[in-house]
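With one protein chain removed, the remaining protein chains of the complex are shown where they sit.
Entry: chain A
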Amino acid sequence: MKILVIAEHLNNQLISATLNAVGAAKTLASYTSDSTIDVLVAGHQCSDVAQECQRISGVNNVLHAEAEYYAGGLAENVAQLVLEVTENESYDAIISASTTFGKNVSPRISALLDVAQVSDVTSIENVGIYQRYIYTSNILLTLESKEKVQILTIRTTAFEKAGMEGQAEVKNIAAAADVGLSQFVRTELVESDRPDLSTASVVVSGGRGLGSDQNYRDILEPLADKLGAALGASRAAVDAGYVPNDYQVGQTGKIVAPELYIAVGISGAIQHLAGMSDSKVIVAINKDPDAPIFQYADYGLEGDLFTLVPELTECLAQS
């Protein structure tokens, strides 16, 4: 089968979730013979991204479309391009990562192709047989799709990243006409030296128990620095204004699956658990012995986070 993966990029850099999407494409390809995987790079002055995509293992062709109106990854224009590319090349499957970019663009493509989309796939069992969570990760659904084009967004933490030992060919393709519906104005990025939350191997996450933005920084940053960890937050901490919303882990925020997740002052609402319960090891530090998080944590420590977390940081510094 012919599979198209839609690359995601920002500031002329490939977003690593694309590698997970290629990983999922390889899984899908493994169920049929004679499969090919192409990657589509649509953007403005993004030839570096196209070159980077050449090196992704398992990719046959990189299709590169260049136009000013692909800046910002506008859904209207990217979807129109994918529609035309799909009709020309008759792809059997279109895969994007279930990031905000993929979630924005992919359903638009699906509707234009009159095909139903499977969102946030966590497992590909065969061509047309997928698993995904419903009801805030409380139910695992296995479903079958007989659609003519299989359109999937994939949960990045559920698929291995493809390696970078490939030698694909870059084909420059014509841009589709400007749909002219919306206009990209600007992105307001959150600057950080820390690892990316979605892909970090250690995540330190704080909740309302921290009490203030100052406490969040004073208590959690030294620990995260010591562990080389990304910082996350519960929705309560975001809503209270301790940190910006892109720190949020949970059903409506980011889904993470690090080696080690340290939940500090987080009670463990199901909406939060939906975003981190696939972590390998979960540590909870909370003063409330009845906090639901303790039922999920591998190691729970009951007590005052304001003394325990600095002590943990200190002990790690010594050892």
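The rule is simple: contacts are C-beta pairs under 8 Å (C-beta built on N, C-alpha and C of every residue); 3 or more make two chains touch, one makes a residue touch a chain; residues count from 1.
Heads up, the rule we're going with is that contacts and distances are computed from a predicted model.
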Name of the absent chain as recorded in UniProt (options "Sulfur relay protein, TusE/DsrC/DsvC family", "Phenylacetate-CoA oxygenase subunit PaaB", "Electron transfer flavoprotein subunit beta" or "Na+/H+ antiporter subunit G"): "Electron transfer flavoprotein subunit beta"
Selected residue (touches chain absent from view) among A:Met1, A:Ala67, A:Ala111 or A:Val170: A:Ala111
Among A:Glu66, A:Glu84 or A:Asp246, the residue in touch with the chain that has been omitted: A:Asp246
Listed residues A:Asn20, A:Ser35, A:Gln54 or A:Ser119, member touching the removed chain: A:Ser119
Candidate in contact with the missing chain, chosen from A:Lys2, A:Lys26 or A:Arg235: A:Arg235
Residue ranges of chain A at the interface with the undisplayed chain: 10, 15, 72, 74-76, 79, 99-101, 103-112, 114-120, 129, 132-147, 181-190, 198, 202, 235, 238-239, 244-246, 251-252, 254, 259-260, 270-271, 277, 280-283, 294-302, 308, 311-312, 315-316, 319
